[in-house]
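Take a look at chain A:
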Amino acid sequence: MALSSWKELPIGTIITEPGNAREFKTGDWRSQRPIWDSEKCIHCLFCFIYCPDSSIKVNEEGKMTGIDLDYCKGCGICAEECPKEAIHMEIEKR
Partner candidate 1 sequence: MTKVFEIRWHGRGGQGAKTAALLFGNAVMSTGKYLQAFPEYGPERMGAPVQAFNRLSDSQISLHCGIKEPDIVIILDPTLLESQPVTKGLKAEGTIIVNTLLEPKELREKLNLATQKIFTVDASGISRDLLGRELPNTPMLGALTKVSDIIGLEDLVKYAKKKLEKKFRGKGSGIVEGNLEAIKKAYNNVRGG
Partner candidate 2 sequence: MPIRALTGNEAMAEAMRQINPDVVAAYPITPATEIVQLFASFVADGCVDTEFVTVESEHSAIAACIGASGAGARVMTSTSSQGLALMHELLYVAAGLRAPIVICEVNRTLSSPINIHCDHSDTMGSREAGWIQIFAEDAQEAYDLTLQAIKISEEVLLPIMISTDAFIISHCMQRVDMLEDSEVQKFIGPYKAAYSLFDKTITIGPLDLQDYYFEHKRQEIEAMWKTAPVIEKVAQEFASKFGRSYGLFEAYKTEDAEQVIVACGSTCGTTRVVIDNLREKGIKIGLLKLYAMRPFPHQKLKEVLSKAKLITVLDRSVSMSTMGGPVYIELRSALYDAPKHPLLVDYIYGLGGRDIDMDQITDIALKGEQIIKDNKVEKPVQYVGLRE
């Protein structure tokens, strides 16, 4: 986002674009990456409800469809909490 002059900003420090933090990608904080095995996944969505970074993609049918690496910080909670070991962590290779 380009830095604006004080004359252009909305008054009162108000942010008028809800949820625009999505533009800020936290994926590059990651040192480990979750790898999802769709074969093992039973779509219990525990990974979804325990993910701090809104990085578990769930479709309208309530099925887990993957991991949003734009935001995933690699905490590893999903892998730890998966009852079927359908997610494991790998060291991030950059």
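Keep in mind how these were chosen: all candidates are chains of the complex that A comes from, given by their letters.
Convention: a residue touches a chain if its C-beta (ideal position, glycine included) is under 8 Å from a C-beta of that chain, and two chains touch if they have at least 3 such contacts; residues count from 1.
Please read all numbers here as calculations on a predicted model, not as lab measurements.
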> Pick the candidate touching chain A in this complex: 1 or 2?
Replying inline: 2
>> Considering only the defined contacts, which chain A positions touch candidate 2 in the complex?
In response: 3-6, 9, 11-16, 18
